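Heads up, one of the protein chains got dropped from this complex, but the rest are sitting where they should.
Up next is subunit A:
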Amino acid sequence: MDKALIPEGLKRCPLPVFGIWALILLAIIGWGVGAGAMVLLKALNVTGLNDYFGFGAYITVDLAIIALGAGAFFSGFLYYGLSRFFPALKELYKIINLAVIIGFVCYTGAIVILLLEIGQPVRGWFPYWHANVHSMLTEVIFCITCYAIVLLIEYVPIILENRKLQEHKAVRVFGHSLHDCMAIFALTGTFLSFFHQGSLGGVAGVLFARPFAFRGGFFIWPWTFFLFILSAIASGPAFTALVCRAIEKVSRKKLVDYSVYELIGKIVAGLLSFYIVLKIIDTLYWAFVQSPEFGFTLGDFYHGSAYGIWLLITEIIICGVIPAAVLLTPKGRKNSFLLFLMFFLDIVGVSLNRYVMTVQAIAAPVMPFDKWEVYMPTVYEVAPSLAMLAYCVLIISLSYRYLPLFPREKELNAVYK
């Protein structure tokens, strides 16, 4: 049965090997589900959160994973929206299926973590009913739900391409019909995710009484709104490429042409450079103009080793300026090691940014007679977060094994036949 499900002409590892891999992932998921159940049962007092740290690991992981999942909407936008005008972008069809699946798992995983995050999970539907139109979190919740549904719709035709399912004519026709209208969903997803990424930035930027996070902006949107969108689209495709490379390494197969990675490298280089320039301007204005107006110096925002200035240097210089500079050069993109290392740094940078804008933003004392507190997540935050990552890996593994994700796989690996 297993062999009958594997796409025709493609080779996959023996079922027992895959079974062990799946079991390991299921064990991690089980651990996380157990920890999550304890959170629901015993309440958030089992976490490391407190009245000082209202936001912690959950929100950081959510923000980071959603930024990395941006590869789905942005690749979709480039492929379905812009490739008509820029034919070079048509190359992205070789990786678009994977991008969609990564987006799907990132978003659905984030929703589950969000449910643990709130103190009253049973009231999780309240934001739809009692929506406060002024709140950035409302926009986040609406967009994340809608986009998860769009991603599910985008994922369905990929599932329907399974060899066994294709034997049924009705499924085949339905799948192809969905494929035909996928551009509409991709562009709807682009719109939703654009606002969603921005609103996540807005969540921090509108905190006008928290000088670390607060930013001015355009109309109702703080600058972080735009910076979050830019950083997400500059790191999402890099994450997709890195996952693809990881699958190649694990499966010991070529899945996409190196030219696709180079193309992504070029796209990431442009966006990351644009983002990092704006981020530096934003940081300089925040540090030397806005914060002094509120009575703070840059030194007031950084403290000890947990919240040291190294965070700012790592985020902007090591994980921003350096990857942007290397990826801008054709030589840097040609060198496979450098290319993927820069993709990795890009991903670390955006994750660090999400941590800084949530945890560090509230760790910095605002009242003069307050003191720094240190936040440490407990196993009840770590386990569900790891379980979410394991869930992502499991779905990607299953999809890779049983669905024709990579249209060029057969040709690229013909030599192994």
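We take it that a contact is a pair of C-beta atoms (placed from the backbone, for glycine too) under 8 Å apart; a residue touches a chain by one contact, two chains touch by 3 or more; residues count from 1.
By our rule, contacts and distances are computed from a predicted model.
Engineer: What does the UniProt entry say the missing chain is called, choosing from "Phosphoribosylformylglycinamidine synthase subunit PurQ", "Acetoin dehydrogenase E1 component alpha-subunit", "cysteine desulfurase" or "4Fe-4S ferredoxin, iron-sulfur binding domain protein"?
Structural biologist: "4Fe-4S ferredoxin, iron-sulfur binding domain protein"
Engineer: Can you say which of A:36, A:69, A:211 or A:384 touches the chain missing from this structure?
Structural biologist: A:211
Engineer: Which of A:5, A:118, A:178 or A:386 touches the chain that is not shown?
Structural biologist: In the complete complex, the chain left out is touched by residue A:118.
Engineer: Could you tell me which of A:83, A:135 or A:251 touches the chain that is not displayed?
Structural biologist: Hidden-chain contact among the options goes to A:135.
Engineer: Pick out the residues on subunit A that sit against the missing chain.
Structural biologist: 43-45, 49-52, 54-55, 117-120, 123-124, 126-127, 129-132, 134-138, 141, 203, 206-211, 293-296, 300, 361-362, 366-370, 373
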